[in-house]
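One structure, as structure tokens, below. Some questions next.
Removed: one protein chain of the complex. Kept in place: all other protein chains.
Chains here go by letter, A, B, C and D, matching the order in which they are written, and residues are numbered from 1 within each.
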Amino acid sequence: MIPSIPRSRTMRLAYGAYVTAFFMWLALPLITVSVFAFNDSLFPSLPWEGFTWGWFFGDARPQIGLLHERRILASIGTSAFIATVVSALAVTVGTTNAFLFNRYSFRGRGFLYVLMLLPLVVPGIVLGISILVFSSRVAGVVQDVTGLYSEVLRPGLPLVIAGQFSFITTIATLVISARLIKFDRSLEEAALNLGAGPLTAIRTVTIPYLLPALVGAFVVAFLMSFENFNTTLMLVGSDAPLTITMFDRLKEGSTPVLNAVSLLLMLGSAVLALLMIAVQRR
Amino acid sequence: MTADLTPDLECRALTRHFGDVVAVQGVDFSVPAGSFFSILGPSGCGKTTIMRMIAGFLEPTSGDILIKGRSVLGVPPNKRPVNMVFQHLALFPMMNVAENIGYGLRRQGVAKVEITRRTGEVLERINLPGIGTRKVSELSGGQRQRVAIARCMVLQPDVLLLDEPLGALDLKLREKMKVELKALQAEFDTTFVYITHDQGEALVMSDAVAVMNAGRFEQVGAARDLYYRPETAFVAGFVGEANRWRGRVETVDGALAEVRSESGLLIRTQGQNLRLGDKVEIFVRPEAIAINLDAKTAAANPNQMAVEVSALLFNGANSRVLVRDPQSGAEIDVALPQSAEYSNLAKGAQVHISWGREQALCFADATL
Amino acid sequence: MTADLTPDLECRALTRHFGDVVAVQGVDFSVPAGSFFSILGPSGCGKTTIMRMIAGFLEPTSGDILIKGRSVLGVPPNKRPVNMVFQHLALFPMMNVAENIGYGLRRQGVAKVEITRRTGEVLERINLPGIGTRKVSELSGGQRQRVAIARCMVLQPDVLLLDEPLGALDLKLREKMKVELKALQAEFDTTFVYITHDQGEALVMSDAVAVMNAGRFEQVGAARDLYYRPETAFVAGFVGEANRWRGRVETVDGALAEVRSESGLLIRTQGQNLRLGDKVEIFVRPEAIAINLDAKTAAANPNQMAVEVSALLFNGANSRVLVRDPQSGAEIDVALPQSAEYSNLAKGAQVHISWGREQALCFADATL
Amino acid sequence: MSSKRLGFFLLLAPLVLWLGLLIILPHIDMAIVSLRTRVAPREYAPSLDNYAAFVTEPLYLFTFLRTAVMSILATVITLIIAFPISYYIAKIAKGRSQAALFLMCLVPFWVSELVRTFGWIILLRETGVISGFLQWLGLADQPIEMLYNDAAMMLGLVYTSMLFMVVPLTTTLESLDDAVIEAGYDLGGTGPSVLREIVIPHAMPGIVSGCIVVFMLSLGNYLTPTMLGGKDSLWFTQLIYSQFIVRFNWELGAAFGFCLLFASSLIVWGTLRLTGQTLERTMGEGS
Partner (left out) sequence: DTLRLLTWGGYAPDAVIDLFEAETGHTVEVTLSNNEEMIAKLRATGGGGFDLAQPSQDRIAGPQQEFGIYKPIDLSKVDTSLFIASMLEATKANTTVDGEIYGLPNIWGTSGLIVNSAQAPDVKDYTDLCDESLMGKVSYRLKRPTLIGFAFAMGMDPFAAYDDEAAYKDILDKVEAKLIECKPVVKAYWGGGDELLNLMRSGEAVASMAWDTGGWKLNNDNPDINFVAPASGALGWVDTFVLPAQGRADDAAYAWINFVMKPEIAAMVTEAAGNFTASLGADEFADEKLKAQYQSSFPAEAIDNIRWYPPVPANLERIEGEALDRVQAAK
């Protein structure tokens, strides 16, 4: 079953066909979505009414293109903002976590590690709700005590960021830990030995070593934040990120402009992915 | 120079515990400036622990470390005038060769041009000019080795520590690097402290070798002394190969003695303070045993016996003959001389072996 | 037995290409039943490729492989009566020792009790009774080694293939395992085909050794033949150590000749088909060179010169002297004899060295 | 020494803040909310009514069981589909094509789950692309409805979870030395027996970690059942969502949330026990 074991031709062909079919299956919905972005119709579905760029550039009813959809453009901005903040936070905390678990053995380490993994096994909706309920209560208490209305604790960007951060950090921690485990501590000792202080050693040797994982964690976090729906749904305030906006749109009635946005996202993600590969190659 | 009078490195009663484990126990030694000092010992005997204490990565439990006569206890590793070549070299994979070598200089805040100049200089000294821009992963094992040394030497440390630097190399390359390392030390004229568990490395390169066992130094001396005049059974067994018998002293006559081994072999030997009935260990090196086709020539030696060849281990100049004493059944390892006379020796041949009293090193049995 | 007449393994004009790379080129050999056959060659010469073709993991590009006289081309690996000990052993980490050893028997559908019995038996034969329930990760390197062999031997294969099985072990353990492996082969009385790039292993253990270079067999023969009567320059250089000079034939007198090396040294040698002006390579083994304190004794040899000791590499029985010929500046590596006479030799001493004509092996220069 | 302690606390602080403020305290608070019941407008009393409702109302229990069973089913299907793919990527593809195939597995994640599901709707609906294609081929003589049923939902769940199965599986399979597989054959093993005795035991940590993640993702999914599911495919998260959003009954919703969390933890724990893995090991290796 590996290339060095002789296999019959039929077996090989069947296996190859299965793999091909699998990847076609993976690509199918994306291709479909992309294709219907160019459908010259109000509906992103059959029948095919002809090709148009209208859903990207159109500026007159009924084909208001992506570039003229203020709300969608704004929500892309919101998503990008949220994703950037979440990724930055998650990578930062993920790094400190990785160092903590890698460098220190202390009582309760195993327990904390399992606790750290917990967000992975909490359903997204439950996570969102628990944060919503808790922050509402805290906000209520704050208001009762001080009379101040705390915007931060009410649904809105800060809570969305907190909610996404709460589980994406786990993933960032795992990605960064995986690389830190492979780090040879003697490199750091070599740096100390060559005259670097402890922090300098980490800055000049450990962090550059971790860089591919940091970038990888950032990109993964960015994509996960960008596409998160379950947790965000419960925490979103007036600034809706893209998935929520699209969900609302879908409830109102979809037009191929949604497909156009999706196509745009695919291109964006492709660029991100290439960037990540480029960094990982180094 | 007057500085030569204070040793570059001195350890005094150095001890280190890890919980209940005593990794290093009262080790004393001093390394004169410009010399090549090796610590030789089996795995786990505490060699790395000593090294890490000198480099500052471990605090000694007790004892003192002096570099150029000044105690360095409490000085953090980045402030100590020693550098270390790590077992797996620990070259920085994310930097190229020049950046690796310049790392220590950058930490000292040396100016860029100066760094470039000195890096180029040291690369020339290790015979690798112009590889500064290569990646570490593009170097061969031997080249890496030299870069790791250059990275330390560019800082002109008082003492260079090397922790089994050849451990990861393959056989042929090790042989080559041994000679080269010695040459580099002469070139840089720096004090080397070298750790290894390979006696060949220690013997070939060092001015002085310390043989270490279970946290203690057994003997410190020149290679020849260790080989020919081991002071303990451990040193006799660990340095070089030897036939080894356990036995009991049967007769004593001044320094001369006769020992009966457990397998029943009678060995004539000599030694101080031997008393009747003492349990002893006897070591005889394979190359100290003469092999003769006829009994006459062998008879000149106090130890001699007729044996049968049980195996021939041909290995060029290092060929061995395993012979069996028909009486005791003991197998004895004998070096096969290179003369044509023996080239037709075959399994089952009847030969005579013999060795002198002084070749049979005798020690009180420590395992008693 | 009559079966002994057909060799256990035979390869005929075995060739394997990887795209443009010719990894193995027209290799012919046969291994008699019950013998220990080694393939010795530098890294990348194609040893593993041969092994994998025999085991069935690679199809030969051309040529044939016969086991017990029957071609196995087209037979899948799990149906071939050969087993293989992999370089890194490839023990199954998810099974314990007994499960590892019993794996092959389970595949043959042997009954449970029978498996237990035979597993216990083979564990006894490798001197590890009672470790059946241990995890693989709890074994030492040498124990793993033996378990890997037992896992194959329990299936009683016609031929056991071993691909550098000692490569991962440390020095002392290798030495020990060498002897043990040879004993195991005798114990199981099975045909072993053994791959290594370490000449010591090949020479010590094998009945016959094939020296391989760049996809071809250079010479197949007993260890002594390879060492003393190498047929090619490659074999002379690869098997054992040697001083090596390149030069040109200056005078020829029948089989006798004089060669002037590139550095200007005049070497008297002998050889077939040498002609005036031929470029040749000369090999002289360090132990073939006699070292004398006075010129007289040396004068008896056709090659002799007065030299200065440039370094002493003390290594017990394997000590070497590096001497320098003042005229050509060439450094010559000479084995230091074990007699007391030379024990005071020091750097800078003036000595004489000499060697016989027949010790200077002479080959046409292949790199021409 | 003290600087080492300082470093320790500096590194511990973010972890504790993160887990404490965003995971533990909210869950405790939610537990408190779930343990009270409304007696009158703006008046609540502590009670176990919400949990009692979960246990006594067959609808809730049934929905929960259905969700769990369907999630397990989705996990198993994902595993069965993903295993050969991971094996192909890890062991058969070499060099560039290996990296390329691995990246291709990531492609669906370039867009959000919403878009992927939306794509499936376009494909599967009665007047959709697949139905049209089948008619065009002559394989069907009238439009075929493939949307709004459990199969469509299962398809969506499996599709969405695929990556989280392929990645850990590929990683663990890659760490299996080819020589070990070869040794299996060399000792007389056949394809199925090598798979059963060598490959699968080795891949176990990856299988378990992939299964846990996929199971949790399926269990906690909201979009896919909502958009692809049929008229009787109520998903437990929908129940939670509607308690919170539609019925304004946070108390019951919180109790549901807890039941989901508890039961899913139980299933994960059971799986780990059954397979002899630990969360630390499987997750550590999985990513």
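Here, a contact is a pair of C-beta atoms (placed from the backbone, for glycine too) under 8 Å apart; a residue touches a chain by one contact, two chains touch by 3 or more.
Remember, predicted model here, so these are calculated numbers, not experimental data.
**Q** For the chain left out of this view, which of A:S4, A:T92, A:S136 or A:S186 touches it?
**A** A:S136
**Q** Which listed residue, A:I5, A:V160, A:A240 or A:V261, touches the chain dropped from view?
**A** Answer from the full complex: A:A240 touches the omitted chain.
**Q** I'm checking contacts with the chain that's been left out. Which of A:F43, A:Y104 or A:F183 qualifies?
**A** Going through A:F43, A:Y104 or A:F183 one by one, A:F43 is the residue touching the chain not shown.
**Q** Even though one chain is hidden, which residues of chain D still touch it in the full complex?
**A** 41-42, 57, 59, 62-63, 125-127, 143, 145, 147-148, 226-227, 230-232, 234, 239, 242-249
**Q** On chain A, what residues meet the omitted chain?
**A** With respect to the unshown chain, the touching residues of chain A are 42-43, 45, 70-71, 132, 136, 139-140, 143, 149, 151, 154-156, 237-240, 248-254.
Criterion: only the chains that are shown with their structure count from here on.
**Q** Per the definition at the top, count C-beta pairs in contact and tell me whether A-D or A-B has more.
**A** More contacting C-beta pairs are found at A-D.
**Q** For chain A and chain D, what's the span in angstrom between their mean Cα positions?
**A** That gives a centre separation of 16 Å.
**Q** Averaged over CA atoms, how far is the centre of chain B from the centre of chain D? Could you give it in whole Å?
**A** 58
**Q** Between chain A and chain B, tell me the centre distance in angstrom, where each centre is the average of that chain's C-alpha atoms.
**A** Those two chain centres are 56 Å apart.
**Q** If you look at chain B, which of its residues touch at least two other chains?
**A** none
**Q** Please list all residues of chain D that touch 2 or more other chains.
**A** In chain D, the residues touching two or more other chains are 182, 185.
**Q** Report the residues of chain D in contact with chain C in the complex, numbered from low to high.
**A** Against chain C, chain D makes touches at 177, 179-180, 182-190, 193, 197-198, 201-202.
**Q** Applying the document's contact rule, which stretches of chain A touch chain D when the two form their complex?
**A** 1-5, 15, 18-19, 22-23, 25-30, 32-33, 36, 44-46, 92-93, 96-97, 99-100, 103-104, 106, 110, 112-127, 129-131, 133-135, 137, 162-163, 165-166, 169, 171, 174-175, 177-178, 181, 198, 223, 226-230, 233-234, 242-243, 246-247, 250, 254, 258, 262, 265-266, 268-270, 273, 277
**Q** Could you please specify the touching residues of chain C with respect to chain A in the complex?
**A** Against chain A, chain C makes touches at 52, 56-59, 76-77.
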